[in-house]
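The structure's right below; bear with me while I get my questions together.
Missing here is one protein chain; the remaining ones are kept as they sit in the complex.
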Amino acid sequence: MDKLTNKAEEQLKVVSTATLTTQLFKRGLRNVFMQGVRRVSTNAPALVGPAYTLRNIPAREDLDHLGVFEGRSHPQRRAIEEVPPGHVLVMDCRGETSVASGGGILMLRAQVRGAAGVVSDGGLRDTPEIAQMNWPVYAAGPSAPTNLIKHSALDLNVPIGCGGVPVYPGDIIHGDAEGVVVIPQEIANEVAADAWEQERFERFVVREVKAGKSIFGTYPPDDDTRARYQEWLKEGEPA
Amino acid sequence: MDKLTNKAEEQLKVVSTATLTTQLFKRGLRNVFMQGVRRVSTNAPALVGPAYTLRNIPAREDLDHLGVFEGRSHPQRRAIEEVPPGHVLVMDCRGETSVASGGGILMLRAQVRGAAGVVSDGGLRDTPEIAQMNWPVYAAGPSAPTNLIKHSALDLNVPIGCGGVPVYPGDIIHGDAEGVVVIPQEIANEVAADAWEQERFERFVVREVKAGKSIFGTYPPDDDTRARYQEWLKEGEPA
Amino acid sequence: MDKLTNKAEEQLKVVSTATLTTQLFKRGLRNVFMQGVRRVSTNAPALVGPAYTLRNIPAREDLDHLGVFEGRSHPQRRAIEEVPPGHVLVMDCRGETSVASGGGILMLRAQVRGAAGVVSDGGLRDTPEIAQMNWPVYAAGPSAPTNLIKHSALDLNVPIGCGGVPVYPGDIIHGDAEGVVVIPQEIANEVAADAWEQERFERFVVREVKAGKSIFGTYPPDDDTRARYQEWLKEGEPA
Amino acid sequence: MDKLTNKAEEQLKVVSTATLTTQLFKRGLRNVFMQGVRRVSTNAPALVGPAYTLRNIPAREDLDHLGVFEGRSHPQRRAIEEVPPGHVLVMDCRGETSVASGGGILMLRAQVRGAAGVVSDGGLRDTPEIAQMNWPVYAAGPSAPTNLIKHSALDLNVPIGCGGVPVYPGDIIHGDAEGVVVIPQEIANEVAADAWEQERFERFVVREVKAGKSIFGTYPPDDDTRARYQEWLKEGEPA
Amino acid sequence: MDKLTNKAEEQLKVVSTATLTTQLFKRGLRNVFMQGVRRVSTNAPALVGPAYTLRNIPAREDLDHLGVFEGRSHPQRRAIEEVPPGHVLVMDCRGETSVASGGGILMLRAQVRGAAGVVSDGGLRDTPEIAQMNWPVYAAGPSAPTNLIKHSALDLNVPIGCGGVPVYPGDIIHGDAEGVVVIPQEIANEVAADAWEQERFERFVVREVKAGKSIFGTYPPDDDTRARYQEWLKEGEPA
Partner (left out) sequence: MDKLTNKAEEQLKVVSTATLTTQLFKRGLRNVFMQGVRRVSTNAPALVGPAYTLRNIPAREDLDHLGVFEGRSHPQRRAIEEVPPGHVLVMDCRGETSVASGGGILMLRAQVRGAAGVVSDGGLRDTPEIAQMNWPVYAAGPSAPTNLIKHSALDLNVPIGCGGVPVYPGDIIHGDAEGVVVIPQEIANEVAADAWEQERFERFVVREVKAGKSIFGTYPPDDDTRARYQEWLKEGEPA
């Protein structure tokens, strides 16, 4: 299993989820963008990091009461305390948005511990406060009620679904203001490189389009455009 | 953990899911009836047995191809070969009904092996054939496409959700023509007994209502009705 | 307010919901067919009668417990005891199908009391038994859990919505194997007459189409078809 | 563009939608089974034939009134009069099920004209009568209101979507009691042959499983099973 | 029935919906947070006040025309003119978001009359203007079309459902940037007090977590944390 290189991490921090989904589509992967998951912390930087997962099943009234938070064994609380620094906690809530999957204090603790961010396909509470965090948190919407009402936290770091997408522990999670994409870890380095190159070309395309060029022949490029792009590359992209 | 007694099993075979949900509601459990799960094998007998579970997550094109069925390791196939006799295979498909979670040959093998039945909250293929089986199979609807298109079978006999209800391995699964209810195994014997008693009383109520009695005073009973019921019990219920 | 005449009632018993929705569309009413409401008692005769309504709101755990059925004041039970003979009990469940809005004993009591039938846009329990009743019961699907889990019965005989359609007390409810249509009582007699006439003409159209006639010129009719229809009427429709 | 051979047509008449979706999945096609479309005419034979399409857009009150059925130009009526014998009329209703896309008289006319059947992803009216036809009609559910309320019929025999699946004119439509699959016409003959062969093998598998064989090694087959299958083929399949 | 004290009102103005749902969960109430209802007036202060309700049913074309707004009897208009100062107008739109339940002029009039705010589970029109009001308005989304197209306003100040939650007249409605919670009036004073106390403790927890404390032992607190909290209380919370 390949580790994400520093270079790939830097590249991923500047490319978009849109570009990454195209690179994954080229590799035959069509279902990589989480549906219905939005960024809560509006001004947070890009999210990049390997997935550390939490699995929930539906709650049962006799098992999921406030007492479960006593002690040190509740999987949701363990997830917050055990997600490794630099990793992204991804919570499988089966798309149930009528209750929260976490709140402000847990997000704060995960941030203090050095996690890269949190992603949930359930609701989230304390969203007015979390919206102000300068740290990436994604969820399917604001929802005040406690997770215990609908969710029973069960497993740590097993393969899950989130937003309809498979997430295996260690997969690279990437988020921007559009949403969250899951990159299988085996191909994350090459996807990062190709995405970075694709966006460099698209910066050239934007310049061309602003100058009045047609989409035809430019995007995708014909031979003439390809030649012009090579020249542009030689000139060096302005910072 | 209490084992289901023979008497409780016999009682469960004759009571309805409606009665069982009332008994579970009396014990504070509101979310016990699987939503959207219907009986496919129309003429099958009642379903009663402990849960043996299979967990699916969303499929990934590179991992979930027809080759996975080679060998002996695919969890869906293992589920069919390993579900213990008398147990119910319950499949967590996260409510995804656009593809199948199994088909006729797998159902047949499970039946031959002595499983009590199969329950899925996903689609099912070969439903025209399965409809003719004299053996209980429940699913969220007919759907021809192979499971690989949307489901990746992952875990055996872990707690799951099915039809929005938590299912722990060993929970007692009960199905009739109305649907499927999940009874926590710890209380299955007492729930069975109370349900059987509730239905005996309701047979008396039906006789009363057919004779023109009002719901008021009869259902629930007032002192007079309770006395008449005791008499009726002494006379012995006609077979 | 016009009372439904005996003749109109007889006419309504033989025409279809499809024909009635066309007659109501001609009068500017587009939203008259209940969405998602199906006949549970498969072999029941046509349903015709004025609406008597029950309104539910979402349940609250402290108010909606099994104790509410004691005494004679619970609106759901009162609805069953008070729906006038020949009337249709229509229950507004706000389309919530995850629990029942009634069950077999209540349906039996309403039948014994002479109600024309029951319609609900919620779930229904004991559907295997109700399916065998020779009496019209409609609901949005089988659902075992008791109504108390989601519904709080509140008002009798107020205007409601059911299956997305407005229902005013006294409106004429009509059901066949396709579903349920609501006819404003002020126009029920004329709608019945026009629907009966429309179906007589359509019986003629079926004969024509079976004989090879094109839809064009036949349905709707041109002058030639109209003349042939008049002849057919003179000959007298075969019984 | 290949024409469907007589042999392929015969093969398609006996294979199931489940088998066909597997064959199409092997060819990289995952979205071929119409979602939410069910057979209305319960006892009809298998549906096989090339698609002839009708496209609807949402209705507009001033354009879509009962007067549009006068004359010979309304696309819905033209579809019924123009679908070639042996073809399947497939109606794109954008999944809108709250109104009908057709009714009993139109279905009768299409049958008389020799169409192979009708498929719609909208509602259908007169379903109690259509249910009795010995001719394949599929729709997304019973719905009495006239199509004019929501649908404006627009185009004949253009590519459409139906039940979420792309349908190009001439694609082979196949339906059984499970639902409807769309086979691109270019590959219909080979898909038919491979599906027929797959089902012959599965009949052997069913015999093996009934005799107690494990799924492992049988389905898919290992070398031993393959050899046994070849022997079984030589013996000749019993009729 | 207890009146909301001034102290409780002040406490409710500073606590969050998240905290209140936890307090209500402790009292057995799980369904108190309106689903799908969002604040339209982005910069409005917290919403606190007793509920005054309006009930809608689906519209009927002949009854719900622009003429109904003439005179002084239309319930929607009466609701705006009759909601008592300090009260919250809560509108039951059965979750129908395709049309508005009110617009800018009605909101302005309610504000001028001294209402505490407006909550609807339907759409709202003129949302660009309402977004600028410094007064709390909540709805299920922007929707320009007039309410008459789908809603018939019917009753004032009866129990209703809104956002899936039961609302009894006089219940205390509380809204923040996360959404809206309904507090039964009988327990509003004690819930306010306990919520305020819970948030005071959580401010201490935030300080602890920022200082590097684990969730375990802190939230919920162990004996050590409880002692430290008591000390912190003695020191007096900094303003």
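Think of it as A, B, C, D and E in the order they're written, each chain with its own count starting at 1.
Quick note on the criterion: a contact is a pair of C-beta atoms (placed from the backbone, for glycine too) under 8 Å apart; a residue touches a chain by one contact, two chains touch by 3 or more.
Please read these numbers as outputs of a predicted model, since none were measured by experiment.
Novice: Name every displayed chain that the left-out chain is in contact with.
Specialist: A, D, E
Novice: Among the options E:Thr19, E:Ser101 or E:Ser143, which residue touches the chain absent from this view?
Specialist: Looking across E:Thr19, E:Ser101 or E:Ser143, the contact with the absent chain belongs to E:Ser143.
Novice: Using the definition of touch stated at the top, determine which of D:Glu61, D:Asp224 or D:Glu237 touches the missing chain.
Specialist: D:Glu61
Novice: Any idea which of E:Glu10, E:Asp62 or E:Glu81 touches the chain not displayed?
Specialist: E:Glu81
Novice: Which one touches the absent chain: A:Gly71, A:Gly114 or A:Pro220?
Specialist: If we include the chain that is not displayed, A:Pro220 is the one touching it.
Novice: List the residues of subunit E that touch the chain left out of this view.
Specialist: 66, 69-72, 77, 80-81, 98, 100, 103-106, 108-109, 112, 125-128, 131, 142-146, 148-149
Novice: Applying the definition given at the start, please give the residues of subunit A touching the unseen chain.
Specialist: Considering the whole complex, subunit A reaches the absent chain at 16-18, 20-22, 25-26, 30, 32-33, 35, 38, 176-179, 181, 202, 205-206, 209-210, 212, 214-216, 219-220.
Novice: For the chain that got dropped from the picture, name the residues of subunit D it touches.
Specialist: 27-31, 57-63, 94-95, 152, 154-155, 158-161, 164-166, 184
What we mean here is this: only the chains that are shown with their structure count from here on.
Novice: Determine the set of chains touching subunit D that also touch subunit E.
Specialist: Per touch definition, common to subunit D and subunit E: C.
Novice: Between A-B, B-D or C-E, which repeats the contact pattern of B-C in over half of its pairs?
Specialist: Looking at which residue pairs coincide with B-C, the repeat is B-D.
Novice: Where the CA atoms of subunit C average out and where those of subunit E average out, how many Å apart are those spots?
Specialist: 37
Novice: So which stretches of subunit C touch two or more other chains?
Specialist: Residues 30.
Novice: Chains as vertices, touching pairs as edges: which of line, ring, star, complete or other describes this one?
Specialist: other
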